[in-house]
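As you look at this complex, bear in mind that one protein chain is not there, while each of the others sits in place.
And now, chain A:
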Amino acid sequence: MSEESEKVVAVILVGGPTKGTRFRPLSLNVAKPLFPLAGQPMVQHPILACKKIENLAHIYLIGFYEDREFALYTSALSNELKVPVRYLKEDKPHGSAGGLYQFRDLILEEDPTDIIVLNCDVCCSFPLTDMLAFHRKCGGMGTILVKKVSPEVASEFGELVADSDSGELLHYAEKPETFVSDLINCGVYIFSPEIFIAIQDVKSARHDRAVLRRLTSFEALQSATKTLSADFIRLDQDILTPLAGKKKLYAYETQDFWEQIKVPGISLRCSALYLGQYRTTSPHLLAKSDSKGAIVSGDVYIHPSAKTHPSAKIGPNVSISANARIGPGVRLIGCIILDDVEIEENAVVMNAIIGWKSSLGRWARVQVKDLFNYSCVEPTGRYQGGGDYTTKLGITILGEGVSVEDEVVVINCIVLSHKTLNRSVHEEIIL
């Protein structure tokens, strides 16, 4: 098979605004896929991973956010990457497989041999080149990225049983109550175009079943029977689970880091993971101590337009966005500083997300009770030391335009936009 005929299309599922409220308060200001991790929008990390694939013809983002949320981003990115990046809006949520199916004509337009499907809120190393080689070797309908985790963690995800020699997927169980396997579904897939036939089959079967059962109008209204709706089809439960054990699907295991970004606390950890990855993939993005800027410790990203005072100490695991100003004697550890933030002398920020245009006064202190050590191995919040950063008040989040006055201490709080804090607060949500 000649290389030229092996075209690849990538599809990234980005979800929509009403799908979940767990990413609030950050999702009140920005669409979750565009929230920056390690200095780049969340969705950009999988996009850049796809770009490394040879013969990548097109990248599609599928979701149900308004078009205008992604319009500027996709056109700028298409120009920069020289690969068309396009956002496709579902008219209503169709489930992960339903969304793919709705746009099958576009996806298959350039006759791709392989279709990469990624969930936008997955943070991992995206080993797509090796996974694609494995997928082509196995010649199946699909290959799923899996990772071995501890049994307690596994029960929160889809568990897969795979043949240790061939990698064939033998069994799939979504969030099982009892132990099935310690291999979890990472939400990264490579499919052959056959997948659309599989989805079509499920759709028809559902439709026939509904007709056969002659649903009463009462049953049809029940939202509990949502799964019976021919329109809402989930990739994992409805398409992949029945195909397990039929020599159609394969599992490709990764040893690298993996997280699912469900709540803001996890985004801090993922920002740290991506910063760590820059050491090998994009070392030029990592900041270094020099005479003009602050002292840098560990992995730090500083946008070129941000200004940092030489007496400030930044890092490890800090990401600073455009036009931020970090004053003298400031200490930043494990935090995300968004655009236009101003931090005055001697302020301290630890394990927090500081929202766009916010300002911290002199000797202000924004932090958590127990500082996290982000170099732990287990995903999703289980690690040694510190509090649980996945809980609602696990980290401190300041929304857009929040002003923290001089000497005020803010610990494990969520502060919504445009508030001014003139007294210290602990473990509170401030609307």
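The criterion applied here is as follows: contacts are C-beta pairs under 8 Å (C-beta built on N, C-alpha and C of every residue); 3 or more make two chains touch, one makes a residue touch a chain; residues count from 1.
The rule is short, and it goes like this: contacts and distances are computed from a predicted model.
**Student:** For the chain that is missing from this picture, which UniProt protein name fits: "MIP18 family-like domain-containing protein", "NUBP2 factor", "RalBP1-associated Eps domain-containing protein 1 isoform X10" or "mannose-1-phosphate guanylyltransferase"?
**Tutor:** "mannose-1-phosphate guanylyltransferase"
**Student:** Which residue, A:Arg24, A:Lys247 or A:Lys369, contacts the hidden chain when the whole complex is considered?
**Tutor:** A:Arg24
**Student:** Which of these touches the unseen chain: A:Ala76, A:Leu108, A:Ala133 or A:Ile429?
**Tutor:** A:Ile429
**Student:** Which chain A residues would touch the chain omitted from the figure, given the whole complex?
**Tutor:** 18, 21, 24-25, 28, 392, 414, 416-419, 429, 431
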